[in-house]
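Take this structure, written in structure tokens, and hold onto it; I'll ask about it next.
One protein chain omitted, others in place.
Take a look at subunit A:
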């Protein structure tokens, strides 16, 4: 068995090592480069297409539950018209982190195919677990997706309400707490919070 595998690997290696008979070196290098550009461009285009709100809410699970909830919050409508879309909070901007998150999201495709949360009841049943995943992720990356817009260095405590200023200038400033520790459920409804720290 191993000898057979070894033999076939050797054959492949021999083909790879052999100089091209039909194609010129120029064709292979330039053609390879062009093909690479097309592949890479296509890959990123598709990746970005899946990074849009329209894609997220093309599934009713997202549109009828979490998107409806988002609509009532300040991250959807507010006085200045700046709004956050799904990927702004749920997909890291950094490329490697993004790819890692996208690989994790393949589980969500599985969930879609097998209808893990295809009814309101099933979604409510899973809400705590799903929320915990997001809290964990934001806790681990120091609320990076919040901080993409809310930069601590430029927070003006004098423009905050006294209690907000109090919390931000102590716990948050010292790094003891991160955004998600206090600001849970700001964009979607909270699950049953029994046993969650701070509730």
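FYI, a contact is a pair of C-beta atoms (placed from the backbone, for glycine too) under 8 Å apart; a residue touches a chain by one contact, two chains touch by 3 or more; residues count from 1.
Heads up, the rule we're going with is that contacts and distances are computed from a predicted model.
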item: Name under which UniProt lists the unshown chain, selected from "Periplasmic nitrate reductase, electron transfer subunit", "ABC transporter", "Nitrogen regulatory protein P-II" or "Transport permease protein"; value: "Periplasmic nitrate reductase, electron transfer subunit"
item: Hidden partner chain, touching residue among A:59, A:105, A:155 or A:186; value: A:186
item: Residue, one of A:73, A:116 or A:141, that touches the chain absent here; value: A:73
item: Which residue of A:20, A:45, A:96 or A:161 touches the chain not shown here; value: A:161
item: Residue ranges of subunit A at the interface with the undisplayed chain; value: 72-74, 161-163, 166, 185-186, 189-193, 198-199
